[in-house]
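Removed from the display is one protein chain of the complex; every other protein chain stays in position.
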Amino acid sequence: MLERIAGSRRAGPEGNGHLPVDAGLITDTAAYAGERPTAWQAVQTARNIGRPHALDVISRVFDRFQELHGDRGFRDDPAIVAGIAELGGRPVVVVGQQKGASTEENIERNFGMPYPEGYRKAIRCYRLAEKFHLPLVTLVDTPGAYPGPEAEERGQAEAIASSIQVMSRLATPIVVVVLGEGGSGGALALGVGDVVLALENAIYSVISPEGSAAILWRSAAEAERAAQAMKLAGPDLLETGVVDALIKEPAGGAHTDHDATAAAIKTALVAQLERLVRVPVADLLSLRYERFRSFGTVVEPRAGEVAAPPRPWWRRVLGR
Amino acid sequence: MLERIAGSRRAGPEGNGHLPVDAGLITDTAAYAGERPTAWQAVQTARNIGRPHALDVISRVFDRFQELHGDRGFRDDPAIVAGIAELGGRPVVVVGQQKGASTEENIERNFGMPYPEGYRKAIRCYRLAEKFHLPLVTLVDTPGAYPGPEAEERGQAEAIASSIQVMSRLATPIVVVVLGEGGSGGALALGVGDVVLALENAIYSVISPEGSAAILWRSAAEAERAAQAMKLAGPDLLETGVVDALIKEPAGGAHTDHDATAAAIKTALVAQLERLVRVPVADLLSLRYERFRSFGTVVEPRAGEVAAPPRPWWRRVLGR
Amino acid sequence: MRLRNPFGRKPKEFPSHLWTQCPNCGEMLFNKQLARNQSVCTNCGHHFKLGAKERLELLADARSFTETDADMVSSDPLGFVDSKTYPDRIAAAQAKTGHKDAVLTGTATISDIPVVLAVMDFEFMGGSMGSVVGEKLTRAAERALADRAPLVIVAASGGARMQEGTIALMQLAKTVAAVTRLDEAGVPFVSVLTDPTTGGVLASFASLGDIVLAEPGALIGFSGARVTSETIGEKLPKGFQRAEFLLDHGFVDQVVPRAQLKERIAFFLGAFRVAGQDLRWSL
Partner (left out) sequence: MRLRNPFGRKPKEFPSHLWTQCPNCGEMLFNKQLARNQSVCTNCGHHFKLGAKERLELLADARSFTETDADMVSSDPLGFVDSKTYPDRIAAAQAKTGHKDAVLTGTATISDIPVVLAVMDFEFMGGSMGSVVGEKLTRAAERALADRAPLVIVAASGGARMQEGTIALMQLAKTVAAVTRLDEAGVPFVSVLTDPTTGGVLASFASLGDIVLAEPGALIGFSGARVTSETIGEKLPKGFQRAEFLLDHGFVDQVVPRAQLKERIAFFLGAFRVAGQDLRWSL
C-alpha cells in the first residue's frame, strides 16, 4: 500500500511531475534549531484576531467558492462555513470553522465555536464530496465546540463523534489544515484526514491551556505552564506526528500577510491533492485508518516492547 | 422476479408450507357485496378513541418488545414508538404512530401527530433493521404530521421526504399495517413497504376530509361529502391498489375486541413475512419500486393507451 | 394579479393588461418592463411567480429544450366532483395555461451542460401533483438515470392534487423512489424551490436535492400557514415559511436571485459532472 503511495516517488524527485510533494512544507523540526517559539507565544499567535480565518483563506486559495448552508434538520450554524470551490480549476469541497476578525463578527460566528448543527452541516458536505468524488479540504480553527446548554441538549458529543466517524471512512481524499486554534474534540471533528497540515504557529491541544491549568494546577493563571506541558505548538505536533508537516508562515506571523500565507497553503494543498487523488480510495482508507490507529505510546511488559511512535508523514509517504 | 416471488406458489396452496399467503386477509371487494360501510362511517370508526393503537397492537402481536428512543439529534418524540420485538420467536423492528386512548394520553402523544424528530427516530430504527437483517413492520395511525410552527422550523417536510426515501431503498422486507387513520404525507412517511395492509375500517387519504372540505367546498361541514369523494375507506383502497389486502376486524369494529384484532394482524404479519424473507433483497427492492412506480392513471393520446392500473397484490404475488 | 391601489390613483390610469402593482413595495410596474426583468420588481426586487414557459426561457440555453411527454393528460380515477368536475377543472387550467398539466419536462442544456429539466407551473391548478405530474417527474428522473445526466426540477406547487385522492398521495412515494435511484447512482439532482413550494411536493422530491436552491421570498413549507396559525391560535411571525426562514433553519443551501439562478445551477452541475468528464479530479 505504501508502495502505491510511494509511486509518486518513482516518478522522480518532483513527485507527480508538477510540484514536489513537500512543496512549501516543513517536515523536520531541525528547521527550528534554537529558534522555536515558546508554547505560550504560539498560543497567542494562533489566537491573534488578525490571523487569516477560514473565509480569508478560502477567498485567496480557492476560486468560485459557493457556500452551502444548513444541516437539513435544525439550523445553519455560522461558526462552520462549507461549500464547493475550485482549486487550480478543479472542484473540491471545503469545510472550515470560522472565527471573526472583530467583536461583532465574533458574536455572529460564536467565536468559531460550532453548535452540533454546525458539525451536522459539515457531515452533510463531507457526504456530498464522497458522492461526487470531490476531494475534501477542512480548515480547523476553533477554541472548541460550544459548551452551552443548548449545545448539550442538541447533542454536541454525538455530533462530534459522528463527524469523526464519517471522516474516518469517507471515500475521497481529505487534507486537513489547522489554521489557528485546534481546540480539543471540537477541532478533531474536522481533523481526520489523509494528510494533516498546520500553519507554523497553529496549536492543537486536548484541552485549552486555561482549562488544563484550572484543573491540574487549580488556577487559570498557570495557563502558560500548562501550554508548555501539553506540547501543543507546531514543532511539538510535528514531533508527535499529530501533524504531518507545517506550512511556513510569513516572518511576522500569518496575520501580517494573509496573501503570502494563503499562497503557501495553496501550494501545499495542490501538492498534497495531486498526490492523493492518484491513490486508490481503498488504499487511502486503509492508510487513514493506520494513521490514526498508530497514535499512542504504550508499554507491554510481557511482550517486552514499546509500540513504535507513528512514522512521520514524510517517511510514510516516501517509504524512507 | 415475479417468478421468484411466485416460488411460494410452487410450494403448494399453503405457500411456504406454514400459512396460506392470504391468511386472514380480504383481497377482493366482492367480499363486501352490498354491505360496504359509508366513507363517513369508516372515518368515524378509524378515529374511535377505543380503537387499538400501536402499543395495544404491539403488546398483543409481538413478544419481548423493547422500545428504542430518540432521533440522536434533538428529542424523543412520543408520537412515534419504535423498538425491537419478537414475532413468533424471531426478531423484527417495529415502528408505529401512537395515539392516546384518553385526553391525557393524547396530549402526551400529541394525538399521534409526529414532529420531525419522530420521523428521524423512525429512520434511525429503519437503518437498524437493515443493518441487522431484521424485517421491518410499521403501524400507521395518524391524523397527519404535526402542523405547528416548531415542526416547520425543524423541517417537517424534509423529515417526511427522508423517511419515504429511506424506506424506498431499505434492504430488508417491510410490511405496513394501517391501523386507523392514514393521514396524508405524515402517514406515508411510515407507509412504503413491500406489502401494505390495512385494518378493514382504516382510512388512508391525501388530506383530512375536513381539510378537503374547507378548501374545495369552503366549509368543513362538507367533510362527509369530501370523505365520500376521496375514496379513503378500506374497500376503496383495495380497489385502487393503495393497500394490498384488508385485515378483517371483529364484527363491531376493532375497538370492540383488541385481542381478536391483534390475532388477525399477527396471522397476517407472519404469513407475509414468512413469504417476504424468502425473496432475495435485490428483488424485493425492485418490486417495491414497481409497486409505488405503478400508481397513477394517465392518458397519452399519441400513444393511444392508458397506463394499466396497478395489478392487485394478490395477482402480483401469485403471478395470476 | 389583483390590482391594489394604495395611492388613490384611479385604476383606469393603470389598466391591468399594461401595468402590475408590486405586492411588496406598491410600485406600479409596466408589464413589458417587468417581463424584461424576469418578473422581478425593478424597484424592490420582489420575485413574481413565473410561468413554466418563462422559467424554461430563463434556465435552458436557447432552443435547447426538447419537451417529453407533452401530451400526457390525467384521467379521473375517482370520478371526483366538488363544485365542478375534475375534468372540467383540468380543461379550464389547460385553457388558462396552454399546457396539459402542472409540469413540463424534457431535455435541455444549461450553460452547455446536458440536463433533464422539469419545471412546474403554479397557474395549473396550483401546481398540484397528481398522476401526470408524478408520472412525468418519474420518467424525467428515469431518463436522467439512463443518460447519467443531471436532473434539475423547479418546483412550484401547493401540494398533492386532492381530486385524485390517495393516488395523488402515492405520487410522493413514486417521485421520491425515482430521485432516490439517482442518488444511489451518483447522478446529480438540483432542486429549485420557487414561490410557492408547499405540502406534498416539499415533503417529497423537492426536499431531496443534492443542492437545494430557493428564490428570494418564496413561500416554502409543509403545512398551510392557515393550518399552522390555527394550530397555535396566534399569528405567525413575519417571514415564517419564506425562503430566508428555511435558509436560517438549515433546509436550503442558498437563496438565489432569479438573475443569478442559471449561472448558479451551472456552477454546481459543473462541480458534480459525472464520471469521465474533464473537470473532475481523477479519483
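To keep things simple, chains are lettered A, B and C as they appear, and every chain counts its residues starting from 1.
The rule is simple: a residue touches a chain if its C-beta (ideal position, glycine included) is under 8 Å from a C-beta of that chain, and two chains touch if they have at least 3 such contacts.
Because the structure is a prediction, the values reported are computed rather than measured.
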Using the contact definition given at the top, list the shown chains touched by the missing chain. A, B
So one chain is hidden, and I want to know which residue out of A:P135, A:G191, A:P235 or A:G253 touches that hidden chain in the complete assembly. A:G191
From the list A:I207, A:A223 or A:I247, pick the residue that touches the absent chain. A:I207
Given A:L216, A:A260 or A:V281, the residue that touches the chain left out of view is A:L216
Return the single residue from A:A151, A:A223 or A:L273 that touches the missing chain. A:A151
In the full complex, chain B touches the hidden chain through residues 64, 66-76, 84, 86, 89-92, 117, 121, 128, 131-135, 172-173, 273, 277-278, 281
Logged for chain A, residues touching the omitted partner chain are 145-149, 151-158, 160-162, 164-165, 168-169, 184-185, 188, 191-192, 204-207, 211-212, 215-217, 226, 229-232, 237, 240, 242, 288-289, 292-293, 295-302, 306-307, 309
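Going forward, only the chains that are shown with their structure count from here on.
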Measuring from the mean C-alpha position of chain A to the mean C-alpha position of chain C, what distance in angstrom results? 41
Taking each chain's centre as its mean C-alpha position, how far apart are chain B and chain C in Å? 30
In whole angstrom, the CA-centroid distance of chain A from chain B equals 48
Counting only residues that touch at least two other chains, what does the list for chain B look like? 154-155, 158
Quick check: what residues of chain C touch more than one other chain, meaning two or more? 183, 249-251
